[in-house]
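Omission of a single protein chain aside, the complex is shown with its protein chains in their original locations.
Right after this comes chain A.
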Amino acid sequence: MENGGYVGDSSPANKKAIAELRGVSKSFGDVLAASDLNLSISAGEFLSFLGPSGCGKTTALRMLAGFETPTEGEVLLDGEVVNTLDAHHRPVNMVFQQYALFPHMTVAQNIGYGLRQRRPRLPKAQIAEKVTKALEIVRLSDFEDRKIWEMSGGQQQRVALARAIINEPKLLLLDEPMAALDRKLRKEMQIELQDLQRQLGITFVLVTHDQEEALSMSDRICIMREGRIVQIGSPQELYDRPNSRYVAGFVGTSNFFSGNVTDQNGGLATILLDNGMSVQGTPGVELAEGQDVCISVRPEQMKLHRQSDGVKVEVHNRIFLGEHTEYLVNHETLGDFLVLSPRQSELNEGGFEVGDQARVSWDASAALILNPN
């Protein structure tokens, strides 16, 4: 992953915070849409809010944009509290989900809209020049006089992007910008967005429910659930060290087994699973004896083999994915789970067919002990 090197210096401590949420809550009538959000966004980073619909991620974004006022807490931009500052006074721009392009204006008029609102007024020539440049950046140079409805979905999205970045905002907010694009176009736009972000150095805040999108583009991801932030971290951190079953299941896929803690020593803990089996795992959260927990093991950390150690399973399904083969296996009492087997080990030790008996084992270090929800 290209931005792998980013992880270390993307932490808020090393860079100036450009936006902050401090204990922010928002309720609509009786509905609590966002609850006690604490987050610091550093200059130049690409941050994503990830979660299912209704988890409060859009509300968080709209509070940054100035479309919603927090019920409690403070929203800060560049060190200043902006809770009640109207959207049109905030140095922040947004790319809307359905783009919200003005249908009665041409492409160039849409893009220049923000600049035309500046007081004192900018000279017309300067606006035209900036519009031309913005059109170049989003590769729409010949489309300036087109009407909005003559543009395709992908082109409309570029117009929306150009309309926002031309103002050189402190924060660029993107509200599910790819939701309306087809899969292939989405991939292209993801790469383009990332390039654009690096090229311009603008801080991007993306809202998405698509984990793949968040994982591939973000420096940091903020996972949300039912109005709360569950975990914030780089994609790698979230994948390797999720702090809950929810995060482990949302970022990538994982196998879960529930049980409770019987013993802790050193870096490991012993868990008595619900089926009576006792296994060792690495605590991912603070544990107490007797506590209900859940063990998460990633499919690629599991090894499917014919040796005598591990749990006995039957292969129920096999999907060949090229460099990996995905097996759906069934254990008498643990139920179904997924195992990802690398091609190389299949070549060395032979693969498995549906119906084969086999064994699955994993290292105690790969079994992460988490809260059960």
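Remarks
One rule holds for everything that comes next: contacts are C-beta pairs under 8 Å (C-beta built on N, C-alpha and C of every residue); 3 or more make two chains touch, one makes a residue touch a chain; residues count from 1.
As a convention for this text, contacts and distances are computed from a predicted model.
Missing chain, UniProt protein name, picked from "histidine kinase", "ABC transporter permease", "ATP-dependent helicase Lhr and Lhr-like helicase" or "FtsW/RodA/SpoVE family cell cycle protein": "ABC transporter permease". Only one residue from A:Gly56, A:Gly114 or A:Pro242 touches the chain missing from this view: A:Gly114.
Among the residues A:Gln98, A:Gln155, A:Gln194 or A:Ser216, only A:Gln98 touches the chain that is left out of the figure.
Here one chain is not drawn; of A:Lys26, A:Arg163 or A:Arg186, the residue touching it is A:Arg163. Residues of chain A in contact with the chain left out of this view: 65-67, 86-89, 92-94, 96-98, 100-104, 113-114, 117-118, 149, 163, 167.
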